[in-house]
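In this view, the complex is presented without one of its protein chains, the others remaining in place.
Showing chain A:
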Amino acid sequence: MLEWFKSGKSLPKRYVWEIVLGAYEHFSKEESLVDVDVEDGVTIDVIGDVHGQFYDLLHLYSLTGEPSDKHYLLMNGDLVDRGSWSIEVILTAFAYKWLYPKFMYINRGNHEAKDMNSTYGFEGEAKHKHGDQTYKLFAHVFTTLPLATLVSATKPPNVKNSKDILSPEGRKRFFIVHGGLFSKDEVTLEDIRKIDRVGKQPGTSGLMCELLWTDPQEMPGRGPSKRGVGIAFGPDVTKRWCTLNGVSGIIRSHEVRQDGYQIEHDGLCTTVFSAPNYVDQAGNKGAFIRIDSTGHQEYSQFEAKPHPPIKPMAYVQGGLGNMMM
């Protein structure tokens, strides 16, 4: 299938539906907060925004390897929109979920949502390649994507550091979500697990919205979001939340980082972004984070790869590519 996609071909609609429905079977059984335990000998790679950059995703998968029993993948949202191969990206990811439900995990991003898809290209691309009904199917299946994943080490950390916040069992564990933390302090992992998400859009306020939209800031406390939705949360907010919930750190995406990843908030908040040379312009690297069974994190970076001459946002009505003001 990947070769088929690489040469620019479209899957027959029937296969698209089978893949999406196959993935849907698994997502609909998952809770809004998914628990993944990393057993001895297993690693999990956390991947950030991909935004339809299929050729870069192929390169990334060549670095991480396909999902397997020794080797899990977690894609942290924003697989679609902006880049013009969103369909190929999402179908590949969904195919992995269908094939390897316990080795492939996907969190919802703010771009797995209707109003983003209508403006930033996925709706146009999906309808163009596979028709209106298929787009509607994707729109519904996006609502079944879990909102966050808790990745837990199963062995104690190799190096004891008194600053580390550990789970009640004395293990490192990481809260992986697309956006970030909340407008109030007292949110617990249970609160997130219990969010009733199926059929719902993130909206412009509330827990689901904040999980997918917020950004860290350098100043302590909370501030207004530069995006006009959600808030910005400071290092003290992150520390209090991690301490309350016994979480060693949060890993999130949602923002470009020139080096592909950035460790912020004294190590308690890390941003990982996996769309190199974002929208053909930003010149950034992509990155992914490998976590092992002791909770140790390893960061890998990669550069953009060439792609066929279709510009980003090619399927946006009135497309951005050739536009000027």
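Quick notes on this structure:
Just so it is clear, a residue touches a chain if its C-beta (ideal position, glycine included) is under 8 Å from a C-beta of that chain, and two chains touch if they have at least 3 such contacts; residues count from 1.
Basically, contacts and distances are computed from a predicted model.
You can't see one chain of this complex, but its UniProt record names it "Leucine carboxyl methyltransferase 1", from the set "DNA-directed RNA polymerase III subunit RPC3", "Translation initiation factor eIF2B subunit alpha", "Leucine carboxyl methyltransferase 1" or "Latexin". The residue touching the chain not shown here, chosen from A:110, A:152 or A:248, is A:110. Here the missing chain is touched by one residue of A:43, A:119, A:134 or A:262, and it is A:119.
When the missing chain is restored to the complex, the residue among A:2, A:165 or A:229 that touches it is A:229. Between the chain not shown and the residues A:2, A:187, A:263 or A:282, the one that touches is A:282. Residues touching the missing chain, restricted to chain A, are 110-111, 115-116, 119-120, 204, 226-229, 255-256, 277, 279-283, 311, 313, 316-325 (touch as defined at the top).
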